[in-house]
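One structure, pasted below without further comment.
Omission of a single protein chain aside, the complex is shown with its protein chains in their original locations.
Each chain carries a letter (A and B) given by its place in the written order, and its residues are counted from 1.
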Amino acid sequence: MEHFTGKFNLEELVYKYRYPLGAVFLLLLLGLPYLGLSQYVMRIIIMIGIYTMLALGLNILTGYTGLVSLGHSGFFAIGAYVTAILMLKLQIHFIPAAFIAMIITGICGLLLGLPTLRLTGTYLSIVTLGFAEIVKMIIMNWEPVTNGTLGLRNIPRPSFFGIDLTLANHGMYYFMLILLFLITFLCIAIKKSKLGRALHAIKENELAASMMGIYTARYKILAFILSAVITGLAGGYYATLVSYIDHNSFTFDVSILILSIVILGGMGTIRGMFFGSILLIVFPEIARPLMEWRFVVYGLVLIFMMRFRPQGLLGWRTTLPFQVPVNAQERQKRSGKHGISRS
Amino acid sequence: MILQQAFNGLALGMAYALIAVGYSLVFGILRLVNFSHGSVYAFGAHMVILFVSYHFGLAPAIILGVVLTGLLGILIDKMALSPLRKKNSPGISSLITTIGISYIIQNLLMMAFGSEKKTFPELFPSKMITIAGAQVSSMQIVMFIASVILLLVLTLLVKFTKIGLAMRSVEQSEKIASLMGINTNFIIAFTFFLGGASAAIASILISGYYQIVYPTMGFVVGLKAFAAAVLGGIGLFHGSIVGGLVIGVAEAIAASLFGSAYRDSVAFIILILVLVIRPAGLFGKKGIEKV
Partner (left out) sequence: MKKIVSLFLVLVVSISLLSGCASTKESSQDGPLKIAVAFPMTGDNAEYGKSFLLAAQIKVDEWNENGGVLGREVELVSYDDKNSGDEAASIAQKIVSDPEIIGVLGHFASGVSMVAAPTYNENKYIEISNTASHPDYSSIGDYIFRNNSVISSEFGVIEDVLVNDLKLSKVGVVAIKTDWGTTAGDIAADIFGNNPSLTLVGREDVLEGSDDYSLAIAKLKEAGAEAVIGVGMYSLLAPLAKQYKAVDPEIQVIGLSNAYAQQLIELGGEAAEGIIFPVSFYADSTDPAVRKFVDTYTEEFGSEPSALAAQAYDSIGILLEAVKQNGSTDRESLRDTLNAISYPGITGETQFDEIGDASKEYTKLVVKDGKFIRFSDVSGK
């Protein structure tokens, strides 16, 4: 109980035990289907997985680079629709279909990223919002392809080696887990790479970053593309999971929910995306009597987080070694008993 | 037909312009995109029907509605935005905060009033007037005159009064303004009051025309009005009016050429084009800060 004798520090706790914590988390995830959970609970867990993917995607843009997108439902929709249309009309397998969907969302990300050459901050956010609305409008009106407001039905589930993945045989769950791991590792890799440091530099101070020789425009567009691709993949998975999509599945509320997860969990962190989506997806399920207050609570989350903890519940001014080189003095402090003292 | 659609477009645009003025006002002084403007707009109309249902009479209900909505503007600032300014948070924090506020207001309205569409009292009997073969409602003309008056009053207030001078100095630098002996807290509160009141005036005029009120009424219109404000050069009152009219007419053209289903995307396409090609808007000066 030594942690409670001194100043309690969540960061130190998580950091110190990150490997055991990670291992426990992983084992829990792998074993989940064998705990005898009902299909309903499994479904919620899969939804948490999808929103974690979405949040990880938005995180590259908002968390790493500091560009706030209010239009990720647009990428989500494109990913879902392209995958669904390819699977339904051309009978393509899920993997190539999702791959093409990722390429197309990537191109859309590139196009949407172009305005970043001229815009920052609020203006950029508004452009992304407009983008999502236009995507929705196209879905509603391009009837020969998207089936308009009637939506696409009977989207097949992915199958591997002749086995259809379903909720009942836990195939969809493990498939989600694989995609989630891939995306998580991609995010960790980005964060640790030169790209990640460049994005971080842009977030902290764009002018200084360009002075350091970072071609900021190129990196920002790259962040847009990566973010869009991940969101598109999540969209493709979502389409096969629910097997029915229409324009109502991709509203402004979805964009805001993804953003709330990123903000609540902690912008720029990876653990925060998992934590944030667990909180925000589970909350409405356990708070059935509070149903009407759901959106009010989302609103309050946004306001309170911005005011009191803009770095998110599990976010802290990072001291993780791969981001900012730790000098000897700080290293000294970390080895001390009571954790890192921050100014 | 073309003339008729042009008039319809102008009338639509007038509604956007009325709302856009509120965006411009708050942005012009505080460089803040107030995303909650749309739901504040819905709040104004709901307050009026609430007071009307308590038999206050239409005129007192309107005055009370405008004042209360103005006070709501101040409340939003004091509760959520002013702490952010004190902490020097980035502009995007305020945007996210105003999105949160927008959710809260909209859903509280839904809980209090229900989600169904309700009738708004007719402000005065409306007649159709024929101008050069096109039919225009007298209410639309009143809306036009009202927005021009609102524009003039706000412009005069900001340009030629002492409080307007103070507002402009706060825009330049809140710190220096306060050093000059200006009560900046009061000035900012006053700006938010005006922003809220203008939203209420807009919602009363527009609801008076369509006679429909419901909690989500401000969402789509609010976004289009924002597009209008950006098009004209956000922060400029005359820019908002022209921007609103342009978007209204563009919608009319789109509806005539492609069908009504396409009309809603026009505003967003214009918004994106303007932001990409000329972020300062039609009348804005170059070099305006894009944050």
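Just so it is clear, a residue touches a chain if its C-beta (ideal position, glycine included) is under 8 Å from a C-beta of that chain, and two chains touch if they have at least 3 such contacts.
Just so you know, these numbers come straight off a predicted model, no measurement behind them.
Colleague: Could you list, sorted by label, every displayed chain in contact with the chain left out?
Modeller: When the entire complex is considered, the left-out chain reaches A, B.
Colleague: One chain is left out of this view; which of A:43, A:93 or A:170 touches it in the full complex?
Modeller: A:43
Colleague: Touching the missing chain, which residues of chain A?
Modeller: Touching the chain left out of view, chain A contributes residues 8-10, 35-41, 43-44, 47, 140, 148-151, 153, 167, 242-246, 248-249, 275, 278-279, 282, 285-286, 288, 291-292, 294-295, 308-309, 313-314.
Colleague: If the hidden chain were put back, which residues of chain B would touch it?
Modeller: 1, 4-5, 8-9, 11-12, 15, 110, 114-119, 126, 128, 135, 137, 210-212, 216-217, 219-221, 251-252, 255-256, 259-261, 263-264
What we mean here is this: only the chains that are shown with their structure count from here on.
Colleague: Starting from the mean Cα coordinates of chain A and chain B, work out the distance between those two points in Å.
Modeller: That pair's centroid distance is 33 Å.
Colleague: Would you tell me which residues of chain A are touching chain B in their complex?
Modeller: Residue list for chain A touching chain B: 66, 68, 70, 114-115, 118-123, 125-127, 129-131, 133-134, 137-138, 140-141, 252, 256, 259, 263, 292-296, 298-303, 306-307, 310.
Colleague: Which residues of chain B touch chain A in the complex?
Modeller: Touching chain A from chain B are residues 33, 80, 83-84, 87, 89-97, 99-104, 106-108, 110-111, 219, 223, 226-227, 230, 261-262, 264-265, 268-269, 271-272, 275-276, 279, 290-291.
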